[in-house]
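Heads up, one of the protein chains got dropped from this complex, but the rest are sitting where they should.
Lettered A and B in written order, each chain numbered from 1.
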Amino acid sequence: MAREAAARMPKEDLADVMSPVSAYGEGPPPPSRPEPVISNARLGLMMFIGAEVMFFAGLIGAFLVLRLSSEVWPPAGQPRLPVWITGFNTLVLLSSGVAMHRAWLAAAAREQVRLSGWLLVTGVLGTVFLTIQGYEWVRLIGFGLTMRSGLYGSTFYALIGLHGLHVLGALVWVGVVWMLARRGRFAAGHTVGVETCKMYWLFVVALWPVLYGLVYLY
Amino acid sequence: MSEAAASAHADHGAHEPAGFWSHYVFSTDHKMIGRQFLFLGLFMLIIGGILAMLIRWQLAWPETEVPGLGWVPEPHMYEGIIPPSTYNMLFTMHATIMIFFVVMPIMVGGFGNFLIPIMIGAKDMAFPLLNMLSFWVGAVAGVLMIASFFVVGGAASGGWTSYTPLTGAAVYTGVNWGINLWVLSLFVLAFSSLMGSINYITTLINMRAPGMTYFRLPLSIWSLFITAVLLLLALPVLTAALGMLFFDRVFATNFFLPAGGMPLLWQHLFWFFGHPEVYILVLPAMGVTSDILSVFSRKPIFGYRAMAYSMIALAFLSWIVWGHHMFVSGMNPLLGTAFMLTTMVIAVPSAIKTFNWLGTLWGGSIRFTVPLLFAIGFVSNFVIGGLSGVFMASTPVDIFIHDTYFIVAHFHYVVAGIIFAMFAAIYFWFPKMFGRMTNHTWGVVHFIGTYVFFNLTFFPMHFLGVGGHMRRIYNPMQYEYLEQFGDMNVFITISAFCLAIAQIPFVVNFIWSLFAGEKASENPWEANTLEWTAPSPPPHGNFATTPQVYRGPYEYSSPEVEEDWLPQTRPLGAAAATGH
Partner (left out) sequence: MMSWLPENVSTYGGQIDYLFYLIYYITAAALILVTVLMVAFLIIYRQREGRKAVYTHGNTALELTWTVIPAVILLMLSFMSISTWGEIKIYAPPAEYEVRVVGKQFNWDVFHPGPDGKLDTEDDIKIENEVHVPVDKVVHVQLQASDVIHSFFVPSFRVKQDAVPGRNILVWFEVTKPGKYELPCAELCGFGHSGMLGWVIVHTPEDFEKFLKENQEQG
């Protein structure tokens, strides 16, 4: 074969040589692609949550380093964080996780009314959480704890604020899924939309006790 | 671009999007997005290169007028003379652009997008729309970065490492919005990379063609897979650090400022991201080099599994070596010892790769194509860059060479050396990307010029470093002990200018071949991997029917067939007889 010459100067007629090898050539139809173990949407979201975990790991790592290198914590003259009311708020957010799980069970059982009901409960509990957080923030700012009041203030607002932003984003997502559920979007059993929303919601819920423990209790 | 082959296959049922905007601009086709990333990177390469030339001018002929730049307004330049503040902007932006907007878009964004689906036998990425967003978000980041040149105070000037407290408050550099935009741009870019990496990993796990097991993946795909994992997990850490830096700058918090905060915390966070980032840059280069060496040696890659495992080892180890950037930073010296040990260990997988590349060449039937030459160039430079890394891994030696030109020489041999793998990949896949061949002769001229002047530029920098020449200094003539290096700096600068001029053949070849190059056949290099079974350029959807994979990607010169290549899709023996 004049293979080497062909490699140096590819010609149109090389296609003839290639055709039996090509996927376009004749031959048996290839078997279909195997069904993936984890669907694309779920896998993609797991990856996204992995990235989020690294993001918060960076923040928490920074917080711990700064916290451990400070002799007095919280610094003198700074207001104490509201442990009890936030503890209650933690329960609110955790119960929203339970509600989300119930919504997912309803979606799997194709019970549309219960699905949108539990989604609504999730959303309301999430909103309550954010409202209490916002109220506490206003009070803390009133007591003089701001981003600028040293490390105590800046780590508090950065960590808790960024978590709050994530809750807000997840809340919008729950809202969208809720509206879709009311329109019967998941009636046909195509529930990946509910499932991904549940995964993300459970992530922001599960993150909270960690932050609560580190920032409020530790 | 030739769409003739594409339209010939349109009747296979692949949906061909119509219209200029949906085809060339807001395309969701992975191949178009790959080309977009490639062009973005090449455009930014020109900007980054011009910045480098200005840096070199200043170092060779300090405080003299740069020819042709007398029009640049004060305070950026004074009648063509570069002031120190502008010099700091030049090297900061040169590094930032080259790392984040040239190597990452071309190697990860461009070839990642173009190659992953087609080399694993998929029609497209798992999330095509997310893929399009990834490019456009990346482009916005690029616009923000370029825009920072034009705000009051100029662009970022705190070095690409952006050490705090220098960058923590505008007062220390005199640059306010320049650094803010720098932070925002990288923040936005992180989203682009996040979308890209999620897409790559999902596609690679879920969408491989039947028979394409993990250990039948070409090494370029393995490298992109590992790169995507590193991107996914490393960039969020940078994002978190950038967020805190932004708070420090804009809301006057003090995470990284000495008043309450910790300046070294930034360095820890930055390098925790930064060292995986080095492997994000170099792994794809290693991957495409492995593929190209195997194709043109007409030989299976030597030690395929060792190559894959060594990349995995690099990826794991890259998380625990960050402290070697900080031996003299004031970090606890005991940590320095620990980081030296991990750093010495990470040199081993790199050595394995080098020897396996040599093993691949051994006994081959080497075809001296332009991609092969550039791949050899990459290996040759990587060897120098890898070996010079041993000097700085040794903590006592690093005391002396830290922050000198020895470091500059080292990372240019590694990171700027990636440009050789990049050119190898461009020349290799150009026929598949654009349906035309590039010119061989001009490619060889381009290679010789690039290789010679690259080494003449960067090798003498080792000497400067050994002489104690600091990096990031505006005028070496201010130091008595560096006066002896005046001539060498002139030599390096002239070499650097020649290196830039040596890129003209590439530009001409690229543009000429794009429109008038010889039409490429399906498989001009007689390669085994799946992309060469699709038309050149492949249509939307790549394959008419899902390919079936029977073997690994490197079955060259197999005794089972008469030809010296054996495509992954070709059935043999029992499989061919039974129709499977």
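What to note about this one:
Methods note: a residue touches a chain if its C-beta (ideal position, glycine included) is under 8 Å from a C-beta of that chain, and two chains touch if they have at least 3 such contacts.
Fair warning: this is a prediction, and the values are worked out from it, not measured in the lab.
The chain we do not see here touches B in the full complex. Across the entire complex, the residue among B:R56, B:R298 or B:H412 in touch with the chain not shown is B:R298. When you scan B:F39, B:Y214 or B:F368 for touch with the missing chain, the hit is B:F368. Per the touch definition above, the residue from B:I376, B:I419, B:A520 or B:V549 contacting the chain not shown is B:I376. When you scan B:G80, B:G468 or B:G486 for touch with the missing chain, the hit is B:G468. Touch with the chain that is not drawn comes from one residue among B:G19, B:P73 or B:P396, which is B:P396. Hidden from this view is one chain, which touches subunit B at 83-85, 87-88, 157-159, 163, 165-166, 172-174, 258-259, 262-264, 297-306, 328-330, 333-334, 336-337, 340-341, 344-345, 347-348, 351-352, 354-356, 358-359, 361-368, 376, 379-380, 383-384, 387-388, 390-391, 393-397, 399-400, 402-404, 462-464, 466-468, 470, 472-475, 478-481, 554, 556-559, 564.
By our rule, only the chains that are shown with their structure count from here on.
Centre-to-centre separation of subunit A and subunit B, using mean CA positions: 30 Å. Residues 9, 12, 126-127, 130, 194, 197-199, 201-202, 205-210, 232-237, 239-241, 243-244, 247, 251-255, 260-262, 265, 268-269, 272, 367, 431, 437, 440, 518-526, 530, 533-535, 543-548, 562-564, 567, 569-571, 579-580 of subunit B are the ones touching subunit A in the complex.
Interface residues of subunit A, counted against subunit B in their complex, comprise 1, 3-4, 6-8, 10-12, 14-15, 18, 20-24, 27-34, 36, 38-40, 43-44, 47-48, 50-52, 54-59, 61-62, 65-66, 69-70, 147-148, 150-151, 153-155, 158, 162.
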